[in-house]
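Below is the structure I would like to discuss, written out as structure tokens.
What you see is the complex with one protein chain gone and the rest in place.
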Amino acid sequence: MLALAARGLNKSFSGVHVLHDVDFSLRPGTIHTIVGENGAGKSTLIKSLTGVYQAETGSIELAGAEVRFNHPSQAQDAGVSTVYQEVNLVPLLSVARNIFLGREPRNRLGLIDLRALNRRAAEVVRDLGIDVDVTAELGVLGLGVQQMIALARAVTTEARVVIMDEPTSSLERREVEVLFSVARRLRDQGVGIVFISHRLDELWELCDEVTILRDGRVVHTGPMHELDRRSLISAMLGRDIAEHGVTSFTESDSSETAAEVVLEAKDLSAPGRLHSVDVTVREGEIVGLAGLLGSGRSEIVKAIYGGLETSSGQITVEGRTVRRGSVPAALRAGIALLSEDRKAEGIVPELSVRDNIILGILPRVSNAGVLSNRRIDELVEQWIRRLGIKVSSSTQLLSELSGGNQQKMLIARWLCTEPSAFLLDEPTRGIDVGAKQEVQALIDELAEKGMAVVLISSETEELVAGSDTILVLRDGEISEVLTDDQVDNARLLSALVDGGQR
Amino acid sequence: MTTASTAEAAPAGAGTRTRVEKLARLTQRNGALVILLGLILVSSFAFPSFASVGNLSQIALQAAFLAPLALGLTFVIFTGGIDLSVGSVFALGGVLAAWASQYGFLTAVLVPLIVCTLIGLVQGAIVAFTSIPSFIVTLAGLLFARGLLLALTEEGSETYKVPADAAFLELSRGSFLGLGFPVWIVIVLFAVGVLVLHRTSYGSTLLAIGGQPDAARLMGLPVLRSTLIVFAVSGTMAGSAGALTASYTASGVTTLGVGLELTAIAAVVLGGTLLTGGAGTVVGSLVGVVLLQVVANLINRMGLTNSNWQAVVNGAVLLVVAVAQVLLSRVQAKERARRRGGEADAPEPG
Partner (left out) sequence: MKAAPTTASVPGKRSMTVRAWIANYGVYVALALLVVINAIITPHFLTVDNFRLQLIQTAPVLIVALGMAMVIGTKGIDLSVGSVMALSAAIMPLYIGYGTVPAILVGILAGGLSGLMIGVLVSYFGIQPIVATLAVLIGGRGLANVIGGEIKNLSDPGLAALGSGSVLGIPYSVLSAVILVLIVAFLMRRTTFGIMVEAIGGNKLAAELAGIRIRTVLVSVYVLSGLLAAFAGVLVAARSQASDPRTLGLLMELSAIAAVVIGGTSLAGGKVRILGTVGGALLMQLIVSTLVSHNIPDSVSQMVQAVVIVVAVALQVGRRKT
């Protein structure tokens, strides 16, 4: 009997289909990983399994019986425990209190029996092979230990299924090893474990089975050892060009290497995230940043834009040094960043399209702080027309726009600032095919007119078709640089697979 | 991240804090106690009459009338909420006790407790079931309790007197082992408070609600019920403090309690409980209450007879403590980040 099974799950958000008929089977006593790039539907699947979301169609079975979870606590009561990336325990309570929170052993007076509590907690952690003082406050312990305590809590709730959502993303190697030994022990006790990590090497180390998602569909499921790194990544990124369709990038003849350097970042480091990265972008050049999730691609552009704290490095635009760590300074110097997380870092949903577009150039569309409607209307109308943003009027609230139109609006916001270097982080994610091609064509056009462009995409085709040069990243470092005719899909894939392999 | 950070990471089990971190933490937790002891020491030298038994027991008695209020509030603040109605409810409790004292001891105690608990319960229900922030709910509660009080006292013109022979008077005037009953009551209440915080799952549930609301819900803890209870108990505590005061003054003074919620908040925060919720101590609040009374005593001695200086001090205390808490937390976060080899969890600006 399966520990947990999902059949034909479908889920969509505001018209965007995120899960397509997804099947998933978890056998007891196995560790099963779900992999996929951002937006593949991984986290939606997890949330549908744990009661955070409810799938529109499809069924979920737990140990053979059909279940329906309307709330995470229902899933937990039924024996599905989740250990999240950010620890969901109470940092100011002791380890023992956290493990048994809400289910503490009591004495005759109904008070918590502290001795029994600590003793039982000590037993639990010892059984799992964790070396920790259970009376210590949780918050002072390392994140790794906290993850293990979360696991320990899951054990004591007699969970039959444990879902570990990126538990290792902020752990040291040694912490990871201890966590893995705990997970294996649980598996050997017959618990079914779903393990998610963007550190691919860990998967072979720990997991028995793998399910690969791409664009909301299951593209592969089977034993872990039958896949090698290359085939896993290929399946994850999807190489069949036919399915993705052609991109709207035109092959540009970027042979004029004599073009002037517009943007240069040297020796850029951010503690724990980037290690001495160099990026150079010339006039009219599109430099692609490739790398798997967590490789540091978004961190590079954030750091250049001043939105991420850096410990060292020098950034220059057209020869002039830009103060690090200051967004206004970067903007003034002519750098613009289209952020990866549109919702959290881009749009202001309750403002109108018009106000959203001019957010980055307020000083320029005003006299002594008073808005100049004439200038704003001109500018806004012009960009709405040029980018083909579909709105009923420029005063429409941004929250009413589709994802693609929101993205175009954001591009308009940044183009208004007349940047000489434009950093685009996943500009086509989560938008429909038509909008995608328009955005790609636009990027091409911008570069042709002399803008220096940095492009991040997890779709290899898009990168290959768009970029003149591709920097391949791994663990916050540049592991390989592809230039000119080296820029092709096969080359990029093998760079992603092998590049900088330790 | 495994690549660059130093290899000698701490073993999984050890989470040894640095000395700076420990010091910052200790200050955050016990700063009030240190200040209190220091202040008592200095004052004893500066004012010979300060350390007299008479003066100290006066301070203890004064503190006893504020302490229950602060206790109830402490638990509300654990959940990240606030109860601004306690001053009004306190006054209401006093008036109700004075009025009911004519019908005997038991009514004099029970009527204020029941009515004030009910007011707290209603406020708790509104906080639990709607998304109105607790400060708005309890500000309205403040207004409501004051209105009720006026309605009971002919628009404030009537002051109920406790009959001179009422047993109710003994509640505040009697003493046991040299300590007044109010002091004993407070000691018992705080002992219960400590037990609830440390020895029941209710206590940890409250801290979980304040510290990690999402976690509390995901763990399946009874968030709604706990919120309801915590506001109800805050009402009970405020009412009981009011009743005690009525017993002491032998009347239901309608104008008492204005701004008392603010003194209570200052005491709680001074005691080391975070206004953001999720962390704090019960004993610390008691220390905070006593500290504020000592300060009041000293203000008097320094010739600043205007009692309003107390409010100025309360406000200043709140600000200084709030700033200190933020700075101390930053120090700890920084040290922790350093310890973990640079994984930056820098505090967000602003």
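Going by the order they are written in, the chains are A and B; count residues from 1 in each one.
As a convention for this text, a residue touches a chain if its C-beta (ideal position, glycine included) is under 8 Å from a C-beta of that chain, and two chains touch if they have at least 3 such contacts.
Here the structure is a predicted model, which means the values were calculated and not measured.
Peer 1: In the whole complex, not just what's shown, which of B:L195, B:L262 or B:V331 touches the removed chain?
Peer 2: Going through B:L195, B:L262 or B:V331 one by one, B:L262 is the residue touching the chain not shown.
Peer 1: Which candidate, B:G38, B:G104 or B:P133, sits in contact with the chain we can't see?
Peer 2: Per the contact definition at the top, the residue touching the missing chain is B:P133.
Peer 1: Going by the contact rule already stated, which one of B:S101, B:S204, B:Q310 or B:Q332 would touch the omitted chain in the full complex?
Peer 2: Of these options, the touching residue for the absent chain is B:Q310.
Peer 1: Can you work out which residue in A:E166, A:E209 or A:E438 touches the chain that's missing from view?
Peer 2: Considering the complete complex, A:E166 is the one touching the chain left out.
Peer 1: Against the chain that's been left off, what residues of subunit B make contact? List them.
Peer 2: Against the missing chain, subunit B presents residues 82, 126, 128-133, 135-137, 139-144, 146-152, 155, 214, 217, 259, 262-263, 265-266, 275-276, 306, 308-316, 318-319, 322-323, 326-327, 347-350.
Peer 1: Which residues does subunit A use to touch the chain missing from this display?
Peer 2: That gives, for subunit A, the contact residues 13-14, 38, 42-43, 46, 52-53, 71, 85-86, 165-166, 169, 198, 273, 293-294, 298-299, 305, 307, 327-328, 331, 337, 339, 343-351, 355, 358-360, 362-363, 365-366, 369-371, 413.
The rule we apply is simple: only the chains that are shown with their structure count from here on.
Peer 1: Can you give the whole-Å distance between the Cα centres of subunit A and subunit B?
Peer 2: Using C-alpha averages as centres, the distance is 43 Å.
Peer 1: Touching residues of subunit B toward subunit A in the complex: what are they?
Peer 2: Against subunit A, subunit B makes touches at 1-5, 9-13, 15, 17, 195, 198-201, 204-205, 207-208, 211-212, 214-221, 278-279, 336, 340-344, 346.
Peer 1: Help me check something: in the complex, which residues belonging to subunit A touch subunit B?
Peer 2: Per the touch definition, subunit A meets subunit B at residues 72-73, 76-77, 82, 88-93, 97, 101-104, 110-112, 114, 130-133, 136, 140-145, 148, 170, 172-175, 178, 270-273, 275, 309, 475-477.
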